[in-house]
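Every protein chain except one is present and positioned as in the full complex.
So that you can tell them apart, the chains are marked A and B in the order they are listed, and the count of residues begins at 1 in each.
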Amino acid sequence: MSKSRRLKLRIFRVVVLLLMGAFFLLPIGAMLEFSTRGNDVTSPRTLDAWVRIAQTPGLVKGIVVSLQLAVITSLGMLALLLPTMVWVRLRLPRISRIVEFICLLPLTVPAIALVVGLKPLYVWVNINVTPSVLALAFAYLVLVLPYSYRALDAGLAAIDLKTLSEAAQSLGAGWGTVMLRIIIPNMPSAILNASLLSVALVLGEYTVANLLNFQNLQVEVAYVGLTDANTSTAVAVGALLLAFVLLMVLTLVGGRLQQQHYIPGQRA
Amino acid sequence: MEELSRRYGPVVALNELTLTMAPGELVALLGPSGCGKTTALRLVAGLEEANGGRVVFGGKDVTGLPASKRDVGMVFQAYSLFPHMTAMQNVAFGLTLRHKTADERKNRAGEMLELVGLSGFADRYASQLSGGQQQRVALARALAIEPTVLLLDEPLSALDAKVRSRLRDEIRRVQLEIGITTLFVTHDQEEALAIADRVGVMQSGHLEQLGPPTEIYSRPATPFVAEFVGLTNRLAGEVKFGMVEVRGTQLPLVQPNAPTGPAIALVRPEAVSLAAEAAMGNGPLVGTVIAVAFLGATSRITVDLGDGVTVLAQMPTSAAAATPAGTRVRLALRDDPVLIAREEKASGDA
Partner (left out) sequence: MRDTPAPTTAAGPTGGGRRFPLSWIGAVPFFAYVGLFLLLPTAIVVIGSITAPGGGVTLSNFAGIDKPFMSKVFANSLGVSVVSAVAGAVLGAILAYAVVTGNPNGLLRRSIMSASGVLAQFGGVALAFAFIATIGTTGFVYVFLKSHGIDIYANTVWFYDPPGITLIYLYFQIPLMVLVFLPALDGIRPQWREATESLGGSTWHYWRYVAGPLLAPAFLGCTLLLFANAFSAYATISALLTNGSNYVPLQIQALLTGETEQSQPGLAQALALAMVLIVVVVMTLYALLQRRTSRWLQ
């Protein structure tokens, strides 16, 4: 590459990264600024809005509910999807395209449209059973399918599933042992990836909860925002920064797990 | 090229390399990875800029010209075909850039595909061609623009063994047919020796030896060349009176002024002959055959000398049949001039 082209490319990269950086960082900065604003522009910076998070029962409840939903959805997703994907790869490879199609289907059915179809189901359930906000997990499991499927599929593609499970079975292991002791330990980063994507999606979910009249974190944030925008903004930026930290951790941990995977002997 | 240099930061990838090629000659640059051979080729192509030195094509200095103005044909290691074009379109692409008419393009590209034996594959995309076919299309594409120089950057290294030797001969045939000056970079010594008029062996950015393949093989100028090209036995010995004594045999030296004292002599397996212990006089070198590897017309025999040192001997398979594994044998070393390995290695191996 010639010197002048390298220089041009360098300038191009710096300019692009600076402009994009400004576009993406400004709103986050503005949220931090807004959430520490006093009553009017002249009053001093204050953390009142952040303190009020803990004093707003709705927000606290929303945070707890959303965290519970995140955990339930992630575990449910793993329990439903992982055994199915392993089973299909080993025993029913001819339906793998169908499973993939179904898992990616939620990408083409907008959440708002899915809600239209889910509403009658939930109404019917609510008539017969005491409604619980945790029932949202059923719908969320569907929403996370595409992302979890891709993450787990990448993980399964990286290990020689057939040989591993045949080797384990030849040593006398049953299906459960193969799943828990052979397959899961061999794809930690894919499982972590799938779970964290699910957690991120559930913590940010608003559409389904709002339209099915459940109060999760985002619905509460929107509600509180009508009267106390500062506090809502504080929660919103807090959740966003938390998501960043989670994904950074994933990148670092994932990178390390990957390395362990490929360098034999490091695992001891 | 003259005194070409290329540095990457503090790393000198190419150190004042000078190489002059005769018109129509095929020179192979041979060396381990990181020796600077690819850098040299890319400097000639104009894909990298030299820190010093000049590149001259037929009296015309092209050092300052970018790759697109140099008129070089280049074949890369692999995957260089444009995947959205057919074989024909790939070959014709350089002509398109030169604003040739559609007829000219079609005729020329067709000719080139025929030259590489792929006339029937003109409409295939790269993904529908085997690795060897892709490389042939790449060769046709490089030649279509009638370049001054043809540059081949390890064009065979991504192929499997059988295709490799066939395509190697094919490249040589095409090159001779067109008579184009060609620089061929490879890390495979067999490939370099088989295809080139002259071979340049490179190490750490400089040329160790440049000469016809036979000379490179039989009269290596440096220990590095001897060890990199072909197999060698490393035998402990002692230099005195302008000869080296290896286990009782006096051998002439390539380097006449090698320092007196303990040394490692490099002996080709073909220079070692064997006979059943009883059959051959009373030479001092005896050992036990521990393995016989059948290579086709020749066989390679591994002999254990009893003190932990093993020696390789190569001979016609018919001769090797006399000494199966387990036979006690007497060894003789032919008195070809031998090289002495460098000191730092000698101490470790002795």
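The working rule: a residue touches a chain if its C-beta (ideal position, glycine included) is under 8 Å from a C-beta of that chain, and two chains touch if they have at least 3 such contacts.
Quantities reported herein were computed from a predicted structural model and do not represent experimental measurements.
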So there's a chain missing from this view; which of the remaining chains does it actually touch? A, B
Which one, B:A142, B:V229 or B:V272, makes contact with the chain that was left out? B:A142
Sole contact to the chain not displayed, among A:T56, A:S148 or A:T233: A:T233
Residue among B:L47, B:A263 or B:V303 touching the omitted chain: B:L47
Which residue numbers on subunit A touch the omitted chain? 5, 9, 12-13, 16-17, 20, 23-24, 26-31, 33-35, 41, 80-81, 83-84, 87-88, 91-95, 99, 102, 105-121, 138-139, 141-142, 145, 169, 174-177, 200-201, 204-207, 210-211, 213, 218, 221-222, 225-226, 229, 232-233, 236-237, 239-240, 243-244, 247-248, 250-251, 255
List the subunit B residues touching the unshown chain? 45-47, 66-74, 76-77, 79-80, 82-84, 93-94, 96-98, 127, 138, 141-142, 145, 151
